[in-house]
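Notes follow the structure.
As you look at this complex, bear in mind that one protein chain is not there, while each of the others sits in place.
Chain naming follows the written order as A and B, and within any one chain the residues start at number 1.
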Amino acid sequence: MDPTLIGQGLLSGFLFGGVYSLMAVGLTLIFGVMRVVNFAHGDMMVWGMYLAWMLSVRAGIDPYVGFVVCAVALFLLGLVVQRGLVERIVDAPHEMQILLMLGVALVLENAALVTFGPDPARVRSPLSQATVWLGPIFVDLARLLTFGLAMALTGALWLFLARTDLGRSMRAAADNPYGARVIGTDVRKVYGAAFGVGAACVGAAGALVSPILPFQPTSGLGLSVTSFNIVIIGGMGSLPGAFVGGILVSVAESMGAVFLSPSMKELVSFGLLIAILLFRPAGLFGKTAG
Amino acid sequence: MSSGNKSTNRRAFLKSAGAAAGLTALAGFPAVLRAQAPTFKVGVVHPVTGPLAEPGQACRLGAQMAADAINAAGGIKGLGGARLELIFGDTQTKPEVGRTEAERVITQGAQMLMGSFDSGSTAAMVPVAQQRRVPFLVDIAAADPITANVAKSVREGQQKVQYVYRNFPTGSSFGRKAVQYFGEVFKEANVSPKRVVLMYCNDLFGQNNAKGFQAAHAAAKPSWEIVDVIPWPEPPQDLSTEVSRAKAAKPDIIAPITRPASAQLLLPEIRKQRLDIMGIVGPGSPGLYEAGQIAVLKEDLEYVMASTPWANFRNPRTQKVAEDYLKRSGGKTFDTNSGYSYDGMSLIADILERAKSTDPDTIVESMKKTNYANGLMQYAGPIVFDEIGDNPNAVTTMIQILGQKAVAVWPKEAALQKFVFPRPKR
Partner (left out) sequence: MKLLALLAVAVLVALPFVVGSYVVTVLIFIFFYAYLGQAWNIVGGYAGQLSAGHAAFVGIGGYAAALLSAHAGLSPWIGMWIGGALAALLGAVIGYLGFRFGLRGFYFVLLTVAFAEICRVVALNVDAVGGALGLYITFTGNPRQFQFQDNRAYYYVALVLMLASTALVRSIERHRFGAYLTAIRQDEGACEALGVDTLRVKMRAMILSSFLTGVGGTFYAFYLFSLQPNAVFGIPLSVEIIIRPIVGGAGTVMGPILGSFILSPLAEISRTYFAQGGWNGAHLIVYGLLLIAVVLFLPQGAYPALLRLARRRP
């Protein structure tokens, strides 16, 4: 086996892990606070990507700047979905929750199809073409940047949860919703904010990876499945878990592509998922509670 | 749980009500069928939603344009000037929906079927065509068994008549032509590359085409070797490691089989990783020539070659239709998908002209005798159907992106420009 290939595979996998981490952060937040599984996660992200694309094509705004707009837009969408839909079925059986988000996913996917057409799109950003060479190994600058942004976003979210009142309320509501109500937390408002912030992360993630990942209206499902994998492996509700999980899955897939047939690299991440589910279902960073 | 009288009442009532409601809704359909002038209805079924929406929508538009042109020229004179009326179906890229849509369009009066791009839905529609005796022209679908199975069934006496015919290169013919063109192009360019890395999207089309290519290579034993075969899951999120692997095999040529999404990842990656190759020459796939792809990939697509079913742009009629298509589709190229659906519809009109009847078996007889030379795509001869029901003259053409436009470059009879190979150093 060519050591250059292995080294390159490790590095590429590691850097691409930043992309994966970004995808997973919003999802883990929503689940961590509300115990809601957002099956429309991937489709929301696709909308973030399309919004970034529109900003780039119509207004010439680079996605590395425009992601803020996408975050705000998706925050509003998340708020609407939570207040209008999710909140109303908080007592319904689990399967209804799944059905609801599946319906939302279907609507989002086909609204994108009707609005943007079926062709795959990618956002062109001058950065997405640049590389830096360290001997025989190269570093993809766009991915390096995304990796850095993933760290920054995760860090910012961490600070938000630890230092701000709203963030602390979210953590309280996550740990003990009843107790949080007892001490006067407006749990309804907290849930709305959590879903909104989670959606904002998803929107930002979509915008930031739009120069790297080509997307179509039907890309949502694949993104959802990958994100769920990462979140479980890292630990539901854990931000460092989402970050490390993303890198781990990406490196595992990359090594799968090097040593096995690349068309089977998904087996590696699913195998990892099953192993985690069986031996440490709370995930690498999750709390091993009941 | 109690099963009192009322609940069973409701249950039974709802069951029959459900069926009745469905019936009533569909009973409305015959009213729609009251036609004015004589019309001949053709069911046109493609995936216009779902993962294959992009080619599916192109096919539908191609078919519509052909029908419009035929009707504008007076319709089917052999049927008394009957107009072609298209009843559209959407398979949603799912086989069960394909089957249901085929049934629906036939119930709404379609007497012929055309479709349906992806082999799963097409295979599901075959039994409908056979059961209800509706001649079915497959405009695009690569899996060999679609027609071969029906032919076998008729040969063995399990079915009386074959109603399914296909005007599209089969998976095996893609590979043969590609290997042939590779050799011819290298010879003409006076170079002899040795190491080819085959990279392909691991879906039905990609895998089928890749296998065909490898089989054809093994049979032809040319002077070049396939040194590595790298498939990826389609659609991929990242191809950097795959390209690194290709680079490690020290290729002279990369032979990619892609879809539009994977092409958008693959080609920039090849440039970023600085693969030092003579060129990118594909055995034939979407993603390497469409207007939308050129707009996104720009210089990364320049000099890329692909052996793909292509329109014959030397034909002035083709150029006119391509211009119309550009307008009606909002800027898309008239290519494989729209082209073969267009030709499929024109072929249906020709078959009906000679059949002079709407009886299915008479139409099938006319189909078997097809010898149609007015197709807009590049063929190796007139459109005919062999014993399996395929068109042996449906072939591919080697095209190249030159000056940000896709042009036919090989074989010489089809070429509009000379190819550039090896590609210039950057």
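Keep in mind that, in the parts below, a residue touches a chain if its C-beta (ideal position, glycine included) is under 8 Å from a C-beta of that chain, and two chains touch if they have at least 3 such contacts.
Remember, predicted model here, so these are calculated numbers, not experimental data.
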Omitted-chain contact residue, chosen from B:202, B:240, B:333 or B:366: B:202
Which of A:106, A:141 or A:284 contacts the chain that the document leaves out: A:106
Where the unshown chain meets subunit B, residue by residue: 1, 5-16, 18-19, 21-23, 25-26, 48-49, 53, 57, 88, 90, 92, 94-97, 99-101, 103-104, 106-108, 119-120, 123-124, 126-127, 130-132, 143, 145-146, 149-150, 152-153, 156, 158-159, 171, 202-204, 206-208, 231, 233
Positions on subunit A contacted by the hidden chain, ascending: 37, 85, 88-89, 91-96, 98-100, 102-107, 109-111, 113-114, 118, 217, 221, 225, 228-229, 232, 261, 263-264, 266-267, 270-271, 273-274, 277-279, 281
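Throughout what follows, only the chains that are shown with their structure count from here on.
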Residue numbers on subunit B that touch subunit A, as the complex places them: 49-51, 53-54, 56-57, 202, 230-233, 235, 237-238, 240-242, 244-245, 247-248, 260-261, 264-265, 268, 272-274, 292, 296
Contacting residues of subunit A [partner subunit B, same complex]: 2, 4-5, 8-9, 12-13, 16, 19, 110, 113, 117-122, 124, 128-129, 131, 138, 140, 213-219, 222, 226, 250, 253-254, 257-258, 261-266
